[in-house]
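Of the protein chains in this complex, one is absent; all others appear in place.
Up next is chain A:
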Amino acid sequence: MMQPNTLMLPALLTLLLSAGSAAAKTPPKVSAQQFVDLQQGNSLFAGFRRAHAKGLCVSGEFRSNGELAPYSSASLFKAGVTPFVGRLSIAGNNPTAPDLKAPVRSLALSFSLSRTEQWRLAMNTPPVMAVADPHTFYQQIQAIQAGPEAIQQFFAAHPESSEFRTWAAQYKPSGSFAGETYHSINAFYLINSDGQQQAVRWALMPTVTADTMAFDGDNALQQEISARIAEGPVVFNWVFTLADASDDENNATKAWPASRRQVNAGQIVLTGTAAQLESNCHGINFDPLVLPSGIKATADPILRARSAAYAESYRRRAKEQFQGALEESSHD
């Protein structure tokens, strides 16, 4: 046995200290409720989403060319047409926020394939996350809420945010929802009928450019897209990127190399718009973990955190809406 000696003391101390600093790097764990409280902020907009509160409903169809069918048994990838209900939104908790001030724009889709097969997708304009897990993401949102200095400090302390920052520095918001690229950010597995699995990310690529903003005011983007779709359909190409064995599907901060194989599965065509409270997208929880057979969730910690948080937000707003509806009907 080793005798305790004075030399061991500094060694022990270094060990303790390094354990201490490692602990400081691991962010404290937050619950789904704490996360949604933070997103909700101090002003409550009863009945609205705690994130991406402002948006409008869209309807349309996916025109599949069949190219993805060898990779996934999900029915919508066979050549053919599948309708969807969708929602265009901007990030933030405020359902009346000015459209052009939001840093992130989004598109969510819901495919009601059959009574036993549903697919919900929620996509954002950035291709990657700044951080790799929900607890650090919580700290990022705290920093965003604290102001520009805090977020600079946060980014400096989080080198994993470098790809996100590079994207943000060159990103130019389009003059239209129709001109944006919407990314899955998180990776998923496609499963084909032989049970083979392929990790993918996808993006909806615009087919038009809109360099200038034709409208102004708080609802500029909503007015623009409503006017545009009234003129004719808005089309995106649905492009899947296939991971290599060397790519990490569980880290949303790193894009895969541009040389990876891409498959264009067909076109997402938007054909109608409606105010969110007057149409059917408001009642949907676009939880990206609602998946049909032929698609599976990866273990990406960001992706895995989304289901519980979306459920908490959905529960809160559904209850507010339900109670509001009860109050209204009791006034009749």
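By our rule, a contact is a pair of C-beta atoms (placed from the backbone, for glycine too) under 8 Å apart; a residue touches a chain by one contact, two chains touch by 3 or more; residues count from 1.
As a convention for this text, contacts and distances are computed from a predicted model.
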item: Choices "V-type ATP synthase beta chain", "Cytochrome B561", "Amino acid ABC transporter permease" or "Protocatechuate 3,4-dioxygenase subunit alpha" - which one is the UniProt name of the chain not shown; value: "Cytochrome B561"
item: Option touching the unshown chain, where A:Gly55, A:Gly266 or A:Pro301 are the choices; value: A:Pro301
item: Absent-chain interface as seen on chain A, which is shown; value: 29-33, 35, 110, 112, 114-118, 134-135, 280, 282-285, 287, 289-290, 293, 297, 299, 301, 304-305, 307-309, 311-312, 314-315, 318-319, 321-322, 325
